[in-house]
Every structure is written in C-alpha cells, then in structure tokens.
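Single-structure report; data block below.
Excluded from the complex is one protein chain; the other protein chains are retained at their positions.
Here is subunit A:
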Amino acid sequence: MFRNQYDNDVTVWSPQGRLHQIEYAMEAVKQGSAVVGMKNATHAAIAAVKRVPSELASYQKKLFAIDEHCGVGIAGLTADARTINNFLQTECLNHRYAYSRPMPLSRLVGTLGNKMQVTTQEESGRPYGVGLLMIGFDHKGPHLIQIDPSANHYECKGMSIGARSQSARTYLEKHLDTYQATQTVEDLVRHALRALRDTLTNDQELSSKLVSVAVVGKDHPFQVYDDQLVEDLISEVIKEPRATVRPAQSTFAVQAEDLMEEDTNRPPPPDPEVAVALDVAVHRGTNP
C-alpha cells in the first residue's frame, strides 16, 4: 500500500480516505498503561495502572481532578495530557465563575473536542497523543466519556484504553448488566479492579502501588484514591481467581469490511489495524 506516501502530514488524505497521522496518534494511546472506567446509576469510577519508569523514580500520575464534579484518566503522551487538563480546568473554572454551578459534562467535552479537532486539520501542528477517560456527575447523572486523539468523544457505559485494554473491554462487555446494577461505590470499584486486572501481564498483580482509583457521583466529589485507601478493595479482589489474559481478538471481532461502512449507530470502532509504516510493496500506477 502507499501508506508511507500519505502519512507525513495530518492534512493529507490517503487513497483509502484515512488520515494516517490521526491513526498513529491513536497508537500513542496504546503505549500508555491501561485505564478502565465504568458507571452505575449514581456513580462513575476509573482505575488505572501506574507505571514506574525506574526503581528510582516515582510513578506516573494517571488520574487527575478537573473540578469537583469531574476528573480524567489519561493514557499516552503525558505532556499533551497536561495541556488538555489545564484547558479542561480553566473551562470549568470560567463556567463556575459565570454561572455559579458546575459545567455540564456534555459541554465540557464539546469544547475540548472542538479544540482537538483543529489539530487534525492544520498543518502547523499534530494531533494530541493522548486518550482520556473522563468521569463526572452533573444534572443528568453520572457520565463516562472516552476522548481520543481523533477529537471524537463517546459516552460509554464502560470503557478501557491503553496497553492490553482489549482484555478489560472484554470484561466490561461481559459484565455490563452486573456493574451497571451495582448499588454501592465499593461494588463498582471492585468491578473496575477486576477489569483492570485483566490488563496486567502474568507477572504483575494488583497492588496499591500499582493501581490508582478515582470515583465521582451523587454527593461524592471527584476524588483519587491511592495507596492505602484502595488497599482493602484490592486485597479482596486479588483473592479471586484470575481470568486468563485473553488474546487480542475479542468476542466482538469485527470484519475488515465493517470498518469501511458509514454507520453512525455502530459501536465505537475497535483498534485500527496498523500496517508496517515502511511497507516495501511499491508499485507505480493509479490503482491504489
């Protein structure tokens, strides 16, 4: 394929109608460690795997408060995430200043989406290399929203991004009705921890050093729970038998043809298949 001819610029379409720079940016999200999110009728929770660059360093922070009623978990380029977080925090502050109430989540992600879209259409920049799972609570209830470098945002009932997140998504699809129906924060968080556990490699196990959890909900301002605060829930979950780490193909395997359909009702697209950038098959001619 002519992949390497059309992928240097975000302003250049490929003959297949793709913007490869955006897809490459989405690959950057997969480089980050996993974040899992889910919600029930009153609360939303996210859990993340904290990565440590080296024994000497402290871990990379994954979960950030944006305002009292919302926060995000990030996967990908941390510096890009910081810029986005500052933007989100400022938007929420300005909204509160003007209206003396928390900013509705739909509006917040709308303004972020507009800002991110600019980077997918201008030559002078590049798309943000970070994916976010935002959780929040507003007058419409709890929300879980996925935002990716393509500037798309999706309201979700459960979602996972980052390395090996497909396994967590499998858990989320399988147990959708169960965690949606949970009545307590602890039950919801336990589900999040179980889903997160499926993203770990065989030599890793859940521990308070490895995991960060954040919760927001009705009468529950956004708060990150680290270290000791999640220890009890973790110690319960690790007693349970571990699901085998599933391979990349999930029960909702999508055929290649489906990727090309214009169907706005279909579920969020699975990871795009990435061809090797330096594809050696060169052939002249107009036939793509």
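Definition applied: contacts are C-beta pairs under 8 Å (C-beta built on N, C-alpha and C of every residue); 3 or more make two chains touch, one makes a residue touch a chain; residues count from 1.
The rule is simple: contacts and distances are computed from a predicted model.
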item	value
From "Proteasome subunit beta", "Cell cycle checkpoint control protein RAD9A", "Tetratricopeptide repeat protein 29" or "Cytoplasmic tRNA 2-thiolation protein 1", the hidden chain's UniProt protein name	"Proteasome subunit beta"
Contact with the hidden chain (one of A:Val12, A:Ala79, A:Leu93 or A:Val118)	A:Leu93
Those residues of subunit A which, in the complete complex, touch the missing chain	65, 67, 86, 89, 93, 96-97, 100
